[in-house]
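Here's the structure, in structure tokens; my notes come after.
Rather than the whole complex, this shows some of its chains in their spots.
Each chain carries a letter (A, B and C) given by its place in the written order, and its residues are counted from 1.
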Amino acid sequence: MTTEATPAHIQLGMTDEEYDSVCEILGREPRPAELAMYSVMWSEHCSYKSSRKHLGRFGSDQPWVVVGPGENAGVVDLGDGWLAALRIESHNHPSFVEPYQGAATGVGGILRDVFTMGARPVAVWDPLRFGPLDDPHNRYLLEGVVSGIAGYGNAVGVPTLGGEVEFADRFSKNPLVNVMALGLLKQEQLVLSAASGEGNKAILLGNATGRDGIGGASILASASFEEGDEGKRPNVQVGDPFEEKKLIEACLELYDEGLVVAIQDLGAAGISCATSETAGNGGMGMDVDLDNVHVREQGMTPGEILMSESQERMLAIVAPENEQAVLDLASKWEIDARTIGEVTQGPELRVFSDGELVAEVPAASLADDAPIYDRPAERPSYLDEVWADEPSIPDEVDVVDALRTLLDDPAIGDRSWISSQYDHMLFLNTVVEPGHDGSLMRIKGTTKGLAVATDGDAFRTYLDPRRGGARIVFEGAMNVAVTGTRPYAVVDNLNFGNPENPEVMWQFIEAVDGMAWACEELDLPVVGGNVSFYNQTDGVDIYPAPVVGVLGFTEDIPTKPPRLDAAEHDMGIWVIGSEAEGDLAGSAFDRILNGSLRGRPADVDGDTARRVITSVADLASSGTPVVHDISTGGLAVALAEIAIKSSIGVILDDISADELFDETPLRAIVVSHHEPITPVNCRRIGTVGGADLDFGDLGSLPLADAAHIWSSALPRRMN
Amino acid sequence: MTHRFRITIERKPGLSDPEGATTRKALIDLGFEDVEHVSFGRIVSVTIHASDEATARSSVDEMCEKLLANPVMETYTVESES
Amino acid sequence: MSVAVVVFPGTNCEHDIVHALDLIGVETELVWHTETDLSGADGVVLPGGFAHGDYLRTGAIARFSPVMSEIDRLAALGAPILGICNGFQILCEAGLLPGALVANRDLKFICRHIHVRVESTDSILTNRAEVGQVLRIPLNSYEGNYIAEAIDDVENADLVVARYSNPDGSIDKQGNPNGSTNAIAAITNERRNVAAIMPHPERAAESILGSSDGMVMIESFAASVTAPLSA
């Protein structure tokens, strides 16, 4: 509650110490607009103050990295002058407040990060997490989020090529909505965000500024949620994909014409962030006149204009002689453009309103002088308990029944209820569409191919944050390897609970370590990421849920990449990869059939990971009809997916229940007329044919039943 | 007995309304230069069977809360049409 | 011969149709919606997308773009005019085709391969196809559900060019993805020089994309561009 006794900085989410350092930097008490700016720029969301210390462990010095973390998106070199830009973001709290608009504006934001770099956004992915679907509110959230992503992504004209979804209680009051975007550009189109050149103009492009999401970064994204917060939350931001589409085209043309020196999108903290970052990054200052900002509402205060998170806006830095050309080009694309500032020698960012100076702060201090916290971490007490309890598969298990139950799980059954609401074909690049392990796209006019898979595993990360963190990297790498590409770069989204809880901090540090280690083992650069803390509602922290987006790359896109629907009568079925076995901790079988979450996920050895991933990519790029990695639900589910999609049964030779539901990572199924030639472990387990999933002595499930259960798992709950 | 209600749902003021803004611009381009503001709302007409109007209305109110209107972004009013 | 591909603010499939036409050597030119002279064009495509954000009604604002009077003029001269998806919606709003397109039956955007059965080859979209031919092409729309007050007139004048069908060509509720009246997927005008289709033949132009069935429609259009109907 706001009372007279609460000091302004506390209301804005700042601590007393943080307030004191602002006073120290300025040598005086901040003016209201200045306080507003520091409070947002120093929020967890913008400053990474709790995570920054640990993120240094991610490496990105591989020679193919053109732009590493720090800019709006990471950029990697694809050869022959082609570059790819990628970035991932979360929109968790806004999507809980208003699922449609929260998810929609999430898509808008991530696209701006990518076209800010000069890239044309070519694809989006949406890793999602919700509470169980038997609760109508969770269905409402899933429905709203998916329509929001569809509504925005389809209309803005960028295909959504995949994603993932998990359901668990801990996400009921704190769903996770992450969005990843990929862009393509030629070398000479790369634009960065550092303003230079005294006298250059700062031009604000796009939507009018309203009171949208004021304090979004500091309040919505950087604090926990309490019951009843719905009422006092700030305004919802409304996405306008039409404006964004025009903005994309206008910006890409601005770059083509060489009209901008630098550009920055307006996201969290709006104008204050964009002006201070462009100026600060270039070691310059800036004078900004708020009277020139095009506003949507009457009577906005300078603080409100500075902090507004109105969507679909960009700030371009332009040489004075190009100012008119930029304004003309904007008018051709029917977007608003106003010159709101000028680059100065600095180092001050000075903001004027009504002829009065309302803020004067060292530009770089907003970004660079933000506090860095080394928050205490403590190993969670639940770990001993869950590790002590080893999951197992009961001897008397009915394999067929178990498989039926698994196929009916909404995170295992067909997810095309989600992906068919997304345009995933636009631009005619999609070679392997959503519904396979990773999606594969071509780059027209070249032989190059790019694949992306997003992966998270909140259950295993909860059971062992370090191993869980490593495993999602390996799984993502496997998912792009089965498309015939080589894992090439990673972006990560670290969704965690309240960092002031030492157990959450421990989960975070361990997970980062595990992920960083796995990336190093695979020589995979982490070119960008995002941290979302405070995913806590009513004192309950979410399961730790880091997510990776792995980019795969190949110079020679396979003409016939593996597909799940390519199995044919009489083909052999092999399991290749890791020789380990018996990994059931956090497995679908233990969670769904035993109803428990326990055990310690197996450790993975880096050498095995490298060998398996390379072999899988080799097989996939040399014409093997089906290569499918074994993940959630084990061999049983992976085989069912192939059989259902190919509309033909499988006959297994001699298999045990343990083998069927084991989730040992780094294994894949190969289906082919020829025995795969591969240096890794390879074992034939059966043959394609018939009209059943035939497990020999263990029983058999008619394919038609399996297909029906699997394809209605999500729709039967949602419709 | 059958009762008919007309529910008018409008976006809360202050929220941005891209559809309204775009339509206003289209009207101006068409020569209606004096258009100052355009905003959109929805109407849902519901016919419901109930013993009396009060019961019917309270059902309709519940429908609005639960499904028809989005309380975060919209306000609604219910009028009887029977 | 050259085809004008019209780009409205919000259009997004323009490069895809250009690509498909390019595969068979048809020259194209992207034309911004403010253009007022299309006299150099032998045919016109209104591609898919979200012109003006689909705000108000799909196609409603686009039909007043300056370029539309040129399209009226060309249509009256008998030039081939093809609408795909959003282009269909615009042509209906502009009154160049009968009827309108409204929200899909399930109120969900649909993006997947569907089947259509060719009903008439007397159109710029199907002159190279065969009646009864079943094509597997992608559908990609939220408002793809065709309605018309005078649906009988549409049927009686044989204006239906293609219907949604099952893979075997049979037509029933199951094979109709969006609830379109009489499963209508594509129609033409009485003069048979303006036609539009809701699914995207250009997205099924190469087998690497999962189907090349749409090519027969692209080729039909190209054929009518080379030999325009006489005025």
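Keep this in mind: contacts are C-beta pairs under 8 Å (C-beta built on N, C-alpha and C of every residue); 3 or more make two chains touch, one makes a residue touch a chain.
Since we're looking at a predicted model, the values are computed, not measured.
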Requested in this report: Taking the file as a whole, write the stoichiometry using the chain labels present.
Outcome: A x1, B x2, C x1
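Please note the rule applied: only the chains that are shown with their structure count from here on.
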Query raised in the report: If you tally contacting C-beta pairs, which pair wins, A-B or A-C?
Result: A-C
Requested in this report: Round to the nearest whole Å and give the separation of the Cα centres of chain B and chain C.
Outcome: 34
Query raised in the report: Roughly how far is chain A from chain C, going centre to centre by Cα mean, in whole Å?
Result: 36
Query - For chain C, residues that touch 2 or more chains besides their own - result: 52-53, 55
Report summary line: The positions of chain A in contact with two or more other chains are 240, 242-243
Query raised in the report: Can you list the chain A residues touching chain B in their complex?
Result: 97-98, 100-101, 207-208, 210-212, 230, 235-238, 240, 242-243, 296-297, 310-311
Query raised in the report: If you look only at chain C, which of its residues touch chain A in the complex?
Result: 9-10, 12-13, 15-16, 19-20, 49-50, 52-55, 106, 108-112, 138, 140, 142, 200, 202-203, 205-206, 208-210
Report task. Could you pull out which chain B residues touch chain C in their complex? Result -> 18-19, 22-23, 26, 29-30
